[in-house]
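One structure, as structure tokens, below. Some questions next.
A single protein chain has been omitted; all remaining protein chains appear in their positions.
The block that comes next holds chain A.
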Amino acid sequence: METSKVIHAFYTDDDVLMSAVKRVKAEKYHIEEVFTPFPVHGLDKAMGLEPTRLAITSFIYGCIGLVVSIVMMNYIMIEDWPQDIGGKPSFSYIENMPAFIPIMFELTVFFAAHLMVITFYLRSRLWPFKTAENPDVRTTDDHFLMEIAIHNNQFELENLLKETGAVEINIVEKVEAH
């Protein structure tokens, strides 16, 4: 197993964190990760993260749900056993469609919502017995943590981070997972 050194800089204010992230990006260091106790508005933009494509997957899942509902009800109500139920016209799908719309709507929403949530869990690697990944317990309460890999530039980085207002700087040996 390979080990590498990372630097952990702690902040106690999200505004300070934001300006620190901008500073570090301007100095062309690669930020591995930022841990925060709550969403910091604009942090993703400051870090230069790509926008999420979760909404697009949701749209596709919704379309799948719509198709599933149409195929299902067309098969059951129109093709397999077109009974006369209270005089509703079961001759073709389009003739009886208003009665199917509530189900078409609900299944579209159901697929769009649930599959998107599952996609979110998969993409962000979240599941019930997962080991927590936060490097310091304070990051879930009132501290912000920026993690930067060290490539023979420990002192410059430490100085830079101190300048940005870090309240604590730790050098950590990290075991690479892969």
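The working rule: a residue touches a chain if its C-beta (ideal position, glycine included) is under 8 Å from a C-beta of that chain, and two chains touch if they have at least 3 such contacts; residues count from 1.
Following the convention adopted for this analysis, contacts and distances are computed from a predicted model.
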Answer for the undisplayed chain, UniProt naming, from "Quinol:cytochrome C oxidoreductase", "Energy-coupling factor transporter ATPase", "Cation:proton antiporter" or "Hydrogenase", is "Quinol:cytochrome C oxidoreductase"
Which residue, A:L49, A:V71, A:I101 or A:V172, contacts the hidden chain when the whole complex is considered?
-> A:I101
Those residues of chain A that touch the unshown chain are 55, 59, 87, 98-99, 101
